[in-house]
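Apart from one protein chain that is not included, each protein chain of the complex appears where it belongs.
The block that comes next holds chain A.
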Amino acid sequence: MTATDYAHPERLVSTQWLADQLAAGAAGAGTQIVVLESDEDVLLYETGHIPGALKLDWITDLNDPLTRDYIDAEQFAAVMSARGISRDTTVVLYGDKSNWWAAYALWVLSLFGHENAKLLDGGRAKWIAEGRELTTAIPEVAPATGEAAYPVVERDDAPIRAFKEDVLAHLGKPLVDVRSPGEYSGELLHMPDYPQEGAVRGGHIPGAKSVPWARATNADGTFKSRPELEAIYLAEQGLSPEDEVVAYCRIGERSSHTWFVLHHLLGFDKVRNYDGSWTEWGNAVRVPIEK
């Protein structure tokens, strides 16, 4: 395990820990520790992945194709069961871009109350940088069936997910805008290089603090230490672990990363991710913005 001074250190595992579990046959498809890769690029898994890891794509597996929402309880149970995951299975998630998308998948798992979900600290890049094994072999996995089948558990959005109406009611309390400085100031109507996810207005939600998500990571993709994170979010931004906080970005993925930092690493109990984020707020009628 990595640095134990985090609020919930059990939510992170190190590359060495995972390598040891894999070597011992204790992790991988069909065991009690299932490893899932979740990337921005949907083909990256196919180019090579951690041996025994299965793929979980944030768009095609977790989003409902017709409603801008996540999949429902039955669909989620099917996604998990197909990967041999039961309710008590430990799920270790990792991915590209400092676990940006893995954190998003972990947040969606949390909407369904899957408690035993962890991130591989440093993600795909650290695993590769350390010269560890990759494979293109896709593991055969027996779906979880019968007693082991993943139960149909209704999503409980309220504790960690904010909708536009919630954010309107929240105005005046702390908000963290995790987008780039240009998006925050309103100079850019979209994230650099992502114009397809633009908005008709630029700026930020009134009162939001600007803390780009990647400030929480080291160059090797791992999370910064607790004192370093406290220096940013507590000392510099004036947040306190008792605060009710809403984090947002453009579609809620980068802010899942910050949600993970505030909630699991710094111990904030009341953090919600606003997944509608700027693609909703920046386009919505009669909501205030600030530049």
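A few notes on this one:
Following the convention adopted for this analysis, a contact is a pair of C-beta atoms (placed from the backbone, for glycine too) under 8 Å apart; a residue touches a chain by one contact, two chains touch by 3 or more; residues count from 1.
Keep this in mind: contacts and distances are computed from a predicted model.
Missing chain, UniProt protein name, picked from "Fe-S metabolism associated domain-containing protein", "Ring-1,2-phenylacetyl-CoA epoxidase subunit PaaA", "Amino acid ABC transporter substrate-binding protein, PAAT family" or "3-isopropylmalate dehydratase small subunit": "Fe-S metabolism associated domain-containing protein".
Although one chain is not drawn, the whole complex shows that of A:Asp20, A:Glu46 or A:Asp69 it is A:Glu46 that touches it. By the touch rule set out above, chain A reaches the unshown chain at residues 40-44, 46-47, 59-60, 96, 193-196.
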